[in-house]
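Just one protein chain is left out here, and the rest sit where they should.
Take a look at chain A:
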Amino acid sequence: MTTATVSRWDRFRESFFWYSFKRDKIAILSTLVLLLMVLAAIFAPWLAPTDPYDLAQINIMNSELPPVGLDGADAAFPLGTDAQGRDLLSTILYGTRVSLLIGFGAVLLQGALGILFGLLAGYLGGKVDAVLMRIADVQLSFSTLMVAIIVGAVFKASFGNLMFGEIAIYMLIFIIGVAEWPQIARTVRASVLAEKKKEYVDAAKVMGFGTGRIMFRHILPNTLSPIFVIATVQIANAIISEAALSFLGLGMPETQPSLGSLIKSGFDYIQSGSWWITLIPGLVLVVLVLVINLLGDWLRDVMNPRLYKG
């Protein structure tokens, strides 16, 4: 067999990436848990016993039933029900779906913004760099959560409750994406500064390629691994930010809950002893964020060339 026919899959199996993955139990376990949750979220409409968005399937008589194993539980609702009588397992499946959707969407948006601004700042330098990085500095010094809360507050005040509820998913993706782009832009800029001194960039310039082509086709592919590492951690951050905004009432409405708004709606009933409405979605949120963070840590260890050689 000639080298040309070595498939991508074979190359992947020979790689250091796969080698270190196989040897890291925490990474394997995190991947499995994450995959399970993502699949459960994607197939929520088929897996969930009831449709929490469908008012006809909800009976208020079933409200605040405890999970199976406690007194007064109903086997039809394995994780119990919330204050409106919705099956908690179904709302959690749908809620994870919403949380993941917003998490991925927000990271795609901040990735697009961060890569664009990071490339511009790093490659063009000078005034562009100074202005973009000063904006990033100021935004980061205010903390991304603060920026997100303020933008969310302004949107909510200007759209009104009802309107905001309808477009909440897009709003949250926008708010979190805009609030967190500096994280990615800084990483991209740092690697662009290192890359643009290399000879292949000089070669591309001599060959007469345009600035845009050099930035996106030549430099960008070489800065992808740090972007990949930070994007993973940023998904976890975006999910937490979404949960925080929803908990403050600046996010998903109760009719279309994310994990954050489930925790919020359950919190009102914790004093009456119905701890499961708030703590079970909370546990799901923590596990989701934790496995993404653990994967992020592992990716950083594997992909960071400095650590790899040291």
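Note that in this section a residue touches a chain if its C-beta (ideal position, glycine included) is under 8 Å from a C-beta of that chain, and two chains touch if they have at least 3 such contacts; residues count from 1.
Going forward, contacts and distances are computed from a predicted model.
Enquirer: According to UniProt, what is the chain that's been left out of this complex called? Choose from "Sarcosine oxidase subunit beta", "Cytochrome c", "Dipeptide transport system permease protein dppB" or "Hydrogenase nickel incorporation protein HypB".
Expert: The UniProt record for the chain left out of view names it "Dipeptide transport system permease protein dppB".
Enquirer: One chain isn't shown here. Among A:Ile149, A:Ile230 or A:Met252, which residue touches it?
Expert: If we include the chain that is not displayed, A:Ile149 is the one touching it.
Enquirer: Residue by residue, what part of chain A touches the chain that was omitted?
Expert: Spelled out for chain A, the touching residues are 130, 133-134, 137-138, 141-143, 145-146, 149-150, 153-154, 156-158, 190, 236, 240, 243-244, 247-250, 263, 267, 270-271, 273, 275, 278-279, 282, 285-286, 289-290, 293-294, 297.
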